[in-house]
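A single protein chain has been omitted; all remaining protein chains appear in their positions.
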Amino acid sequence: MRIGALKTSYAADHALFDTPVQRAWLGLGAALLLAFPFVADDYWLYLACLVAIHVIATTGLNILTGFTGLVSLGHAAFMGVGAYTAALMEIRLGAPFLLNLLGGGLMAAGVGVLVGLPSLRVKGLYLAIATIAASFILHFVFQNWSTVTGGIAGLSVPPARILGIELARPAALYWVILPLAGLSVLAAANLFRTRIGRAFIAIRDRDISAEILGIPLLRYKLMSFGLSAFYAGLAGGLFAYFFRSITPESFPLVYSIFFLAAVIVGGMGTILGGILGAAFMTMVPEVLKLGVGLASPWLPNAVAILSPVRTVVFGLLIIGFLIFEPHGLAEIWRRIRRFFHLWPFRT
Amino acid sequence: MEGFDPLFFAEVTLAGLGSGALLALTGLAFVLIYKATRVVNLAIGEMLMVGAYLFFAFAAGLGLPAWGAIPLALAGGGLLGAAIERAIIRPMLGESPIAIFMVTIGLGSVLVGLVEIVWSPNPTQLPDFIGAAPVFLGEAYVSRKIAVGFAVACLVIAGFLLAFRTWRGGVALRATAADQAAAYSCGIDVPAVFCAAWALAGVAAAAAGILVGAVGGISPTMGVFGLSALVVVIVGGLDSVAGALVGGLVVGLLEAWSGTFLGGEYKIVATFSLLLAVLVVRPYGLFGTAEIERL
């Protein structure tokens, strides 16, 4: 039960984490994440890294779609730009790992700004389709600019190195990917306490009003596109080092749809939603597979028989969530929090 | 290429128009739904696929002749559309358009899974119901299936255009598209219009599915065809039936020309470049309604 929150300063009211309980839980969560590699096996570490990469990319898309109200279906292509840039910097220049990640992010941001250019004239679904167009054109570039991108066979990426230590396995990359994911999310959360972030929200709520309030639409929309693509590029760079092989087919349109689904299922326009959505979308197929595995003692050949059922269940889960909980997983989380805050007054 | 051959060019152009008509028919299904309910239905490709499989089931499974199987498959497609509207889209009324868009993606996954369970994931062919004798326009050769597809698509779209002008239900649909509340207060049963629009779209998608399946065979993954139709409706304008036809033909032509004179790998890039060009010049497509915003 929480009686009330006493705040004595404006800064306290503004704080990201406002209650001691929340801070305690966060500390516990961080400790668990630190301990995780010591107890988990390769499979779970792999999934943790994948979820973390997806969290970065989803948070990026959330900045654009959830906070600025611009739908993009080119997110996977931006990731591809980041992945190719990082891989090329590694292979051609031998530049250090973290710099390559940054380079991937910046290059993706540049491309993102370019792709965002139509956003001033084009809105809603038309914009979404324009970004699909951009992603197909990028795919074409990956595939046909063979001298640079390696064409259809793609690029093989050497393992990441920091200070001479080779980070080749999920267990080692975990220590880079997870902190980066944490930093990215924290940066995004802080963004919306600044003028820029609030300008994004104003544009989402009503772009014309925002312009009248003195927010230059083009500049802020492009900034949002650039930032969002930066996140995608960073995730793409990590993707390149994580999978060690990138081809044009690594970044298909369905991957963009995957991120959009993660944003919506998690909860648009909430930082927590990006995290929950990415985790949910990555883990559901795995959890469903475990379910199929459980059936195998009773049903020989269960894997073959039940796999199409999984496709159906996956679709139904998305539909069910959106019908029953249109504000996403973040809303469920808030409801749980409120329950404990109000307990025992409202049960 | 050794010089310019007018006959060859004419044949390529006709082929482009023919495959454009298939795109137009799929685009029509998309436009019907968007016009009435403002829902962007990404599962249109999967609805098309289910329509093709229904035809397959009636024609190959039950051994019905084409004149029996086609109406049944179309009716099945219509029922599917109506059922989707009632079960999934109605509860989402008033939610954000992106959330509804996402629901249709989930729906696509469900439909693919169901088809894989019922009919197995193997690709297969539809029984031939069009015939194989080639059609010649003057000297120019046209594939018979493509010619039939073109004729059917044009007839269906013309029928819809006519229906929107004259038929009571069509006028109701247009009224709903223009202003839901005003239409409702004029005594139009708006929810019924929603349902009807989805049913009609289901019929159009099934028709497109049968034609596409007849040309290219069927498989649970044939729904990707819907993606090309997305380009068509954006070029033509999301809420314009005539736009779907024009957009379809334009995209079909462009694909045929770029595929022939540049190479197959340029087809997709060419269509999407056209799309970007159209969006820059006319942000609401060639025939779409420009939304005027006020404060």
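Lettered A and B in written order, each chain numbered from 1.
Assume a residue touches a chain if its C-beta (ideal position, glycine included) is under 8 Å from a C-beta of that chain, and two chains touch if they have at least 3 such contacts.
In this section, contacts and distances are computed from a predicted model.
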Taking the list "Leucine-binding protein domain-containing protein", "Hydantoinase B/oxoprolinase family protein", "Universal stress protein" or "Urease accessory protein UreG", the UniProt entry for the undisplayed chain gives the protein name "Leucine-binding protein domain-containing protein"
Would you indicate which residue among A:Gly197, A:Pro308 or A:Gly328 is in contact with the undisplayed chain?
A:Pro308
Among A:Thr19, A:Ser156, A:Thr194 or A:Ser209, which one touches the chain that has been omitted from the display?
A:Ser156
Need a quick check: the contact residues on subunit B for the chain that isn't drawn.
5, 8, 11-12, 15-16, 18-19, 22, 113, 116, 120-125, 128, 132-134, 141-146, 212, 215-217, 219-222, 224-225, 227-228, 255-256, 259-260, 263-265, 267-268
Interface with the unshown chain - residue positions in subunit A:
41-43, 45-47, 50, 143, 151-154, 156, 159, 168-170, 243-245, 247-250, 283-287, 289-294, 296-297, 301, 303-304, 307-308, 310-311, 320-321, 324-325, 332, 334-335
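By our rule, only the chains that are shown with their structure count from here on.
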Whole-Å distance, C-alpha centre of subunit A to that of subunit B, is 33
Under the definition above, what is the set of subunit B residues touching subunit A in their complex?
40, 88, 91-92, 95-103, 105-114, 116-117, 121, 227, 230-231, 234, 238, 265, 268-269, 272-273, 275-276, 279-280, 283-285, 293, 295
Enumerate the contact residues on subunit A facing subunit B in the complex.
65, 71, 118, 121-126, 129-130, 132-134, 136-137, 140, 143-144, 208-209, 212, 253, 257, 260-261, 264-265, 268, 308-319, 322-323, 326
